[in-house]
Structures are given as structure tokens and as C-alpha cells.
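With one protein chain held back, the other chains of the complex are shown just where they sit.
To keep things simple, chains are lettered A, B, C and D as they appear, and every chain counts its residues starting from 1.
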Amino acid sequence: ACGDDAPGTSAGGSIKIGLLASLSGTYQAVGTEIRDGFQLYLETHDGKLGGRQVDLVVADEGNGAQTAVPAATKLLKQDRVSVLTGIVGGGSVAGVVPLLEETKVPLVGSNGRPELKDVSRVWHTSYLSDEPGAAIAQHVRDNVKGSVYAIGPDYQGGWDELRGFTDAFGKIGGKLANADGKTTFTPFPATTNFTPYFARIKASGAAAVFTFYAGSAAVDFVKQYAQSEIKDIPLYAAGFLTEGGVLNAQGDAARGIYSVLNYSPDLDNAENRAFVAAWKAKHDGSPTTYALASYDAAAVLDRAIGAAGNDPTPEAINTAIGQLGQIASPRGTWQFSTSTHSPVQKWYLRQVRQDGRALSNTVVGDLATVGR
Amino acid sequence: MRHEVIRRARGAIAALVLAGLVVAPWVVDDYTTAILARTLALALVGVSVALLTGVAGLPTLGQTAPYAAGAYACAVVGSRVSDVGIVQLAVAAGAGAVLAALTVPLVVHARGVVVLMITLAIGELAVVVLGRWRSVTGGTDGLAGIAAVRPFWGLPTLANDQSRYLYALVVTATLVGAVLLLLRTRAGLLLRAGRDDEARLRASGHRVPLYLSGAHIAAGAIAGAAGSLLVVAQQYISPADFGFDTSALLLLGVVIGGTASVGGALVGAALVIAARDWLFGLLPGHAPLVLGLLFVATVYLLPTGVNRARSRLRPPEAPSHQPAAPEQAAVAESHR
Amino acid sequence: MAVAAGTNRIDPYLIPALDGVAYGLLVFVAASGLVFCFGVANILNLAHGMLYAIGGYTAAALLDGGWASLALALGVGVLTAAAAGVLLAGLLAPVAAGNHLGQALLTFGVALAGGSLLVAGFGPDDPQVKVPAALEGSVVVAGHRYAAYRLVFIVVAAVIAAALYLVVRRTRAGMLVRAAVDDAEMVACLGVSPARIRAGVLAAAGALAGAAGVLGAPIIGPGTDTADTVLLLSLVVVVLGGLGSMGGTLLAALAIGEIQTLGVALLPSAAPFLLFAAMAAVLAVRARGLASRWRTT
Amino acid sequence: MLSVDRLCAGYAGGTVLHEVSLRVRPGSIQAVVGRNGAGKSTLVHTIAGLVRAPSGRIEIGGVHLAGRQPHRIAQSGVGLVPQGRRVFSRLTVAEHLHLAAAPWRAPTSGGEGWTVARTLDLLPRLAARLRHRGCELSGGEQQMLAIARALLGQPRVLLLDEPCEGLSPDLAARVRELVNGLAADGLTVLLVEQQLQHAIEIADRVAVLEYGRVVYDRPTAEARVDPAPLAAMLSVAAAPMPPPPNRSAPRLWADTPTSPDPSER
């Protein structure tokens, strides 16, 4: 009902950008990475995107939609930002989308990406949940002699991640070891004790395991796996199983795990060297894919706002994003898919190995380039 | 007479608040209006929680179940059958009532903290079902793109925050008024009596389980109606809206409002929920800390509301010759 | 292997069954603080999970894989958590004894605030917990490899259960605590300060939770939502166990352990429902039983 | 010994006691009678510290007690037998006794201290119920337990709020003898009693409380000589009063055949 000035852009050629991420609760680790990634880009580009001073408004996504929606409402309806970015949970994104429709503001998400009917205003610099699995399927097929056991957490993310693998794996003639040929899903986040599942895996006689977990569940899974009777069965995972802080908590238990991801700190290209250097200058430890995605979101906005002309309205920015084409990034160049508005990018096979004192995810090979 | 004064003051405050709520959408910005609308829905659930916890003496963490039932029923009806608010409201209330009726056998015989745990289980199970019944609920990512409602046949749809808020306000006010009237009748008296001393109520010939079942179903209906308000206010619902933390916050809000008073519960629940939503936007990363400190503070600021020993989940053991209430008997068991 | 599994149906369920026992006992240990605080002394302490987390983070900070560090962590964890308990008792002073909802409000607030302070202090990532190497490995049970550390809890739980039972039933202190539940004023008229009793109770409960936190860290490790997980499990155990009966509580804990492991192994499709469905059913049936004993109309 | 001076007390609802003053000499029994709701229990509770006293003094052996915590007051030697028993429902009789027993507290009254054994052979019925929990006792048994609990605390001042309620006549008589004997041992007793006869039977002074005010406070000797005013005040038939108590030799264990017929007393 109040001030109808053009949202976001204000006199001093500055632009208002809203960042929504879990800064408290279960996903705090990821949320902070996402915030830091975006801020790192701003700091390394003297606070400007597309030549405009950025006024970054941060809000807390909390544990999911029930807190994300009101926070997003504040960003969109009170602060009237002209772009929204961040958002950890797919559910949160789903909850925010109606608001985007209502306020006609684009979202450049840097993590969660649910199934969406209409993506006209939704862009993601991360990936579609089913892509990691699809990317690693061929490699597993080639290198595993025997059937593979698929297990994952029982929520949308888990379903998608594992569907990605099982579909692709099945297409190329791979066989699942699961009793009924269907993926085993464990209650999430309730499951803290995985040993009963390990017993089933043992019984199934699988030659390898493919899984996806993140956060505490990932720690529990890996530590218990290493102590269980199937500790010698090779473990393949969507990268998040050993990504970021969890790797430290897992310690030696994680040694040797294979994971597929769109990024690894030891990638050898100019952007990445710059990015990692800048990151290490500010934070201890290496950057994660979460931070990278957010960093790229900033990069995307940098170019889009620049291209949107001297009145970068939300609409203008949205159209500009659609015309960016190739984007150079620490993960290697990628571009937005025209159908899904998420990256068409290359995926890497990584293994947890000793690197100096610490363990780290070392790239051991390139996998397919995925994206529709 | 002191009580008289207090009652008058309460009445005046209530009137002021109501007036404030009516004019709110024209003085505050869209964000606040939207938040208020959403808060009204949750406050209405708070009322149903108070009805059970404070009046009937069945402390509950499970009102999110009928709340969810109402919300999803409303969403389904809204997208497949009718966009008329009254219809959706009726369906939602019905769904809530049915769910409550189904869970009656679980709760009527239990008391105190046992009810708390049973209802908690019911709530959690509801969330699990919502997450997995994807064909209807859209799974853990929830249902989006629900069509805007029109309050009544022939009226325009509620397109903006103001109208949605006013709709929520009218519905809430009506239902709360109905509850207040209900409590003035014999029903309210008997419920309070049952909470005081159930065995005595039986000894004078009352069918206590019957009353409790009635209260439980009524509360379910209210929660269901609140569910449809949430759909209107938020145009998106997901299992996360009905999780444990929601029911916990509602219960605490009701406690702050003074369990036995419906008005208090309304305000308490509204304050707690609003505080949470507001803090997550305002103090990214520190919301839980501040919220926690606020809770601690209220205990000291509202001694009358909170510190009444009445709201105990485990009443002192009855004297030898009154039959012990189930839970006390449970204690007795454990002490054999 | 598939054949082997085929020939022997029980075999794949052996480890889950054993693990159910170990896990159940771990849950009992984690809950013991609340068993005493709520079950026996009737003080509803929703900050129990936070007290446990204090222990957990202490372990993460101090453990370096040596036995000495384990002892040190245990000492520090117990003391800190006990101190936190006393602090809680101080905060609880204005809340009437037996006013559970008031207690819930305050302790939940403390839990929220304390929890986020812990995370702020130790960072959002789950820290690493290094137990002594001897416990790190795994032992072979009936031809299956099994995490050694989990077996430790069979001992710990037995000790705690016995100690609790003796203290509550046999000692004057235990009697005072129980008496204060019935009628705090009359306890005061016997010359004992109810406030003191309350402080003592919460200190003890804190100590138990702290110890559990340190010992449980390698399995239910410290993290952003450890507190909630532990609190929920503990509440379930305490209430299911019949509020304060040590035997009942142990049984409840074991039942939960088996449900979470053997139950999951037997019917995985029902896994997400098992725990709460079972709890609701048991509680409701028991309530109905008691109700019919004193005969509702 | 126990002196209450211009004591006012009450509840949120309003003041109940208005400037109540009493003075109880060591080794004497002060009876307090009055209609239901007159404020007798409130007086007892205020002395015990369970009800706050906004104004007035409460002294025991010259020590000012008003405003102290109940447990402090108890520690300074005040024992309470509350109205309505208030035994601990979850504790067994044995546990009650174990809890109440304070052997370390020197027997402050002249006689030997109270031990569990001594209380049990005073109230033999309890001995047969040691394993029962408080909530499993009959009304009278609970009353006995409440008395035993108070005695075991080795009190110097004993507050009895209708200690004979629910006791069979003979047992009631025995309890009165007991109280009489305790006074002989030097204990200071404040006895709230409904039946005037019984009060007079053992008390040295009797006070009448009416709407929270002391309207009568005289030695029982006077009442025996001329019961009329007292009887009128309580609107009971002025029955012949019992003889003065014989304090010299407490007849605690002398078995007195008493009959269930009061008209024979």
C-alpha cells in the first residue's frame, strides 16, 4: 500500500539484492557458505554488480518453507529487492515461487531446485537434483563388476538424486542389488543409525553402493559405514556426502569414497585459482560447491545487470539473464539451459584422499557434461 | 471490586486490538499485512490448542494434524472443485473434525504429559504421511499455485494482501466469537470442572469421555478452518508448515497467553508466531537466540499468566479414596 | 553370498537385533538425565537436549584419541553440564513447582538460546570426535563385524540404571526428591528447602546428561540438531517408561532401540512410521487400560 | 515461648487474620476454636511460614520468625500437623518415618527424643502398614502418620490443626493424652480443635477466633468454672466441662478403658 518507487533501484545508481539462506538451524553450514560465496564476489569486485553499488539484504531461511516464506515476503514486499538469490532448500524455493510470480522478481538460486511448472523467473547456478547421479552412472557401470545397492534419504532431494542415478544406470543395463529392485529410502532426518540398512546391503551381496546424504546424516552414514561389516564395499556418492564441513567430521572414515560433483577446489583453471586464493585469504579451508554456486550467481547478476541497461528493472534483469550465453566460472565454463534455466555443465569424479595434513576431495577424472 | 476493573480493562484492550486489526492493512505495508494474515491463521490454531490444553485439560502438540488436514483439503477443493471461500472453509473444518474424531480413541483416556506425547506422535505421523502421499500433497516440496479464492459466490477473488488479510480477520473473529459463546454455556462449565477434578465429575454422574471427545472434535474443526486460512494467506503449503516446531511454538504461545483464556491464547500464539517470522527476516542468524531469550523473559514478565500451578501436566496424586486418575495410577504402577 | 543369505534367514537380522540393544541402551543413557529430572522429580526440562549437547561439544573439543583425554572430557563435560543445570534451577525459581507448561516455556527458551550459542561457539559444522583407538575399531560378533564402541554402552547403561534406582529408592535424598513431588510445602515443614532440592535435582540431571553427551558423542555426535534429536528420544523414553520407573524406562529404551533397528530391518517400508505409531499405540492402550481399571463410564 | 503479636495475614482474596495476638508459655497448651472459615488454619499456616504475614510479629524463644522461609522455621523447632493430613502419597509409611526422623536434632523437650520405634508403639496401627504408600492408607491412618511425622522432627513448638479429625474416639482420646504428656515434657503446643469439650479437656488456655479476630482468650480454668460465655460464643449447649488435666504424670501408656459412648464421658 505504500511507496511505489521502482523496486530495488534507487537514485544513487545502486541496486538492492535479496539473499535468502539458512543462517540458523540444520542447514546453517550450507547457508553460511552461500552467503560468504556471494559476499566474496562482491568484495573482489569492489561491492559493485553491473557497475552499480549493491545494497545486499540478507534474510534467514531457517529450516524450511515455514520460515523461508515470511522472510522472502519481507525481502520482496518490504525491502522490494529487484533480484532474489540464495535459498538452500528445494521446499523453500517452491514456497517462494508464488511470491516471485506476484512481485515479478527473478530468483537466481544457488542451491535447492524443486520440480517447477514454470521457470520463467527462476534461474539456478547449481544443478538439477537428478544430474549428479546421471553423470556418474556410466562410470559406475564401467568400473563395478556386479550389482549396485542404491540408498538415500526419504525426501524430495533424496528421491531426485537417486532417481537420477537409477534411471541412467538402468538405461545402460546396470542392475540394482536392492531386494525389490527399487531404491531403499531411509526416514529423514529421523535416521541416525544406519546399521540395519548395512545388514540388508550385506545380505544383498552388492558389489558397490551408491548413495546421497548431506549434513549430519552424511557424517553418521559414513562413520557407521566405515565401522560396519560392509566397509570394504566401494562407496559411490553424489558429491555432497563428503563436501565441506562434513568431511572434517567424518575424518578417516571418509577415506577412499568416490563422489561426483560439478566442482572441486583443485580444478586447474585461472578463475578457480583466483577464486580459491581469494577464499582462502578470508576463510580457513577450501571453498565448497555451495560457495561456488553462490559466487557464480553473483557473477551472473554482474553481467545481467550490466546488460540490463541504465534502468535495470527486475523484468529487464530477468530477460538479460536469458541472453548471457557462456559463463566462465571456477568450475569451467557453463551456460543456462533454455528449458530448465539451470546449468549445462561438466561433472567431475572425485575421491577422498590425503592432501597434506587434511583429507580432501581430489579430482580423479572427468565425467559427462549434463544438462537439458 | 478488583476483578471487575480487570475485566473492564480486558474488554477495552480487546476492543482496541480489534479496531487496530481492522484498520491495519491501510496503515502498514504489504509485508506486514501478509505476515498478519498468516499469523491470524496460526493464532486460530492457537485457540484450538487453548481449548484443549487450558479448558479441557488435554495439553496437545497434535493440533497441527487437523490443521494440515484442513489446509490440504482446502487446497485440493480449491484447485479441483470450487474457489468459494465458504465452501473451502466448510470442507476444511469438516476434514479437521473428521481427523480429530479418528484420533479421539487415542487421546480421551490419556491425561497430562501422556496426551502431550500421543498428540505429538499424531502430529509427526501426519507430517510423514503428507511427505509421502505425493499424488495429493505434492510431497515434501509442498503444493504451490493454489487458485485465489472468492469469499462468497459472486464476490471477486482475493487478489492482494489487504483483501486476503481482511478475509482471514473476518473468519477468525467469527470463529473466536463462536468459541467464546460456546464456553459461556454449560459445555464450558463442565469442561473446566473436568479439568479441575475428573473423578469428582464422574462421581456426580457426568459422562466425562463424551465431553472430552466433543471438545477434541470441535478443536479439530477450528484447526481445520485455520488450515484453509493458511492456504488463502500463503497460497502455498508444505509439510514444513505443520512440523513439530509449529505445534511447540503454538503451545508455548498459548501458555504465555494464560492457558485457560481463549483471548489470551489468541494473543499469545499470534505474538510468538509473529515474533518468529519477523525475527528471521530482521536478525538473520540470531532469530533462535532472541526468540529463546524472549521466552525466558516472558516467564518473568507475565508471572500471573505463566506461573499458575494449575497448568500442571501431572496433578498431585488423589487422596486414597478417590480413584487415581490414569496417569497418577501410571505413576503408582511405576512406584510399586 | 545371495545364496548364503537365502539359506539363513535370521542371519541378516542378527546384527540389527544386537544393535537394537546397544542403541536402546545408548538412548537410555542419553535420556537418564530427563528420567531423573522429569520422571522422578517431575520437573519438565526441555533443555535436556542442550545439556547433552554441552557434553558432546566438550568431547569434540577435548578428545584427542587418548584415554587421558577421555577422562578429562568426561570430568569437564559433567561439571559444565551440572553447572548449567544449577543455572537452570535458578532461572526456574519463579515457576511454581508442578507447573509443567511454565517450566516448558522457560526451559524451551533456554534450550533455543543456549543451543544457538553453542553453535555460534563451535561453528555450524559437525565437529570430529576422536575416541581412543582401542574403541575406534570393530569386533567380530557371530561372524559379523560390529562397531566396538557401541558395546561400551551395555556397561554404562547398566551402571547408570542401577545407580539411579538405588539413589531414588534407598537414599534419604531420593526420598526427599519424591516427597517434594507430592507436597513441597510439607517437605519444607520437615526443615528441608524445596529450592535446594530443585537445584540438586537439576545439577544431577545436568551431570547425567553431560556424561551421556561425552560418551555418546561418537555415535549421536554434537551438531546443529543433536539437542532436538536427544530431547525427543528422551521424552519418548521417559513417558513410555511410565514416568520414573527405572525398569519401565529401560524396557522402553530397549523397545525403541529395537524398533529403530530390527523393526526397520524387518519392514523397511514402514520405517518412517514405526517409532511414533508404536509409541502412540502403546500409550493409548495403556491409558485405556488404566482408565478401565478405575472404570470410566 | 511462642508469641504472636498483632499478626495480620491473608491471601490474594483479602486479609483473613486481623491483628491476632497470642502468647503460649513453654510447656503449656493453647487451644484455638472457632467456626469454619474463622481463620484457624490460616493462623497455623502463617506461624509455620506457609502463608506470608504482611505485618505482625511471630516469636519463638525470642527469635523473630515472621517472613522466614518455612524450612528455616521448621529447623528452629516448629512441628506441624496440618489439616487434611497432607501425607506424601507416593512414599511408604516407612519412608515417611525415615524422612521425618531427625535423630541428630537433640530432643528439645524435657522427655527422651522421639524415635521411629517409640512413635510406632504409640501408634501400633502404623507398624502394620509400613509398606503401604501414603495414598493407600485409610483417613485415620493418614492422620496418625501426619502426627508421627511431626513428632519425629523433635519439635519444641507443636502446631496441631485438628489432629483428631477422622480418628476413632478412643484413639482421639489417646492422642489428647499424648499431647497432654508432651506439654508436661515442656513442649509448647498450639492446638486447633473443633470440639470445645476436647479442647478444654487438656488445654491451659482457650482462644476463640471469629472472622480472623481473637474475641476470647482466657485460661481454661475460668471456662470450667463458668462455661456460659464461651459456650454462647460458639453457640453450643453449655455442657458440664471435663476436669482439669493432670500434668504431673503423663498417662500415656496407662490403658484407659474408654467407651464409644460420649454420654458416659
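The criterion applied here is as follows: a residue touches a chain if its C-beta (ideal position, glycine included) is under 8 Å from a C-beta of that chain, and two chains touch if they have at least 3 such contacts.
Methods note: contacts and distances are computed from a predicted model.
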Task = Quick one: find the hidden chain's UniProt protein name among "NADH-quinone oxidoreductase subunit N", "Sodium:proton antiporter", "Amino acid/amide ABC transporter ATP-binding protein 1 (HAAT family)" or "Sarcosine oxidase subunit gamma".
result = "Amino acid/amide ABC transporter ATP-binding protein 1 (HAAT family)"
Residue among D:57, D:72 or D:125 touching the omitted chain = D:125
Note = Per the whole complex, from D:5, D:59 or D:136 the residue touching the absent chain is D:136
Query = For chain D, which residues touch the unseen chain?
reply = 11, 13, 33-38, 41, 83-85, 124-125, 129, 136, 138-141, 144, 162, 165-172, 174, 194-196, 234-236, 255, 257-263
Task = Just the residue numbers, please: which parts of chain B touch the chain that's not shown?
result = 185-186, 189-190, 192-193, 195-197, 199-208, 310, 319-323
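The criterion applied here is as follows: only the chains that are shown with their structure count from here on.
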Task = Please indicate which chain is farthest from chain C, where distance is taken between mean Cα coordinates of the chains.
result = D
Request  = Could you tell me the distance, in whole angstrom, between the mean C-alpha positions of chain A and chain C?
outcome  = 35
Query = In whole angstrom, how far does the Cα centroid of chain A sit from the Cα centroid of chain D?
reply = 77
Query = What are the residues of chain C that contact at least two other chains?
reply = 116, 182-183, 272
Remark   = Going by residue number, chain B touches two or more other chains at 128, 132, 286, 288, 316-317, 324, 331, 335
Message = Show me the residue ranges of chain A that touch chain B in the complex, using the header's touch definition.
response = 1-2, 23-25, 28, 58-67, 69-71, 73-78, 90-91, 94-95, 97-98, 114-115, 117, 154-156, 159, 187
Task = Report the residues of chain C in contact with chain B in the complex, numbered from low to high.
result = 42, 44, 91, 94-102, 104-106, 108-117, 120, 182-183, 232, 235-236, 239-245, 248, 272-273, 276-277, 279-280, 283-284, 286-288, 290-291, 293-297
Key: Residue ranges of chain C in contact with chain A within the complex   = 1-2, 5, 11-16, 19, 23, 116, 119, 123-130, 137-138, 144-147, 149, 218-221, 223-226, 229, 260-262, 264-265, 268, 271-272, 275
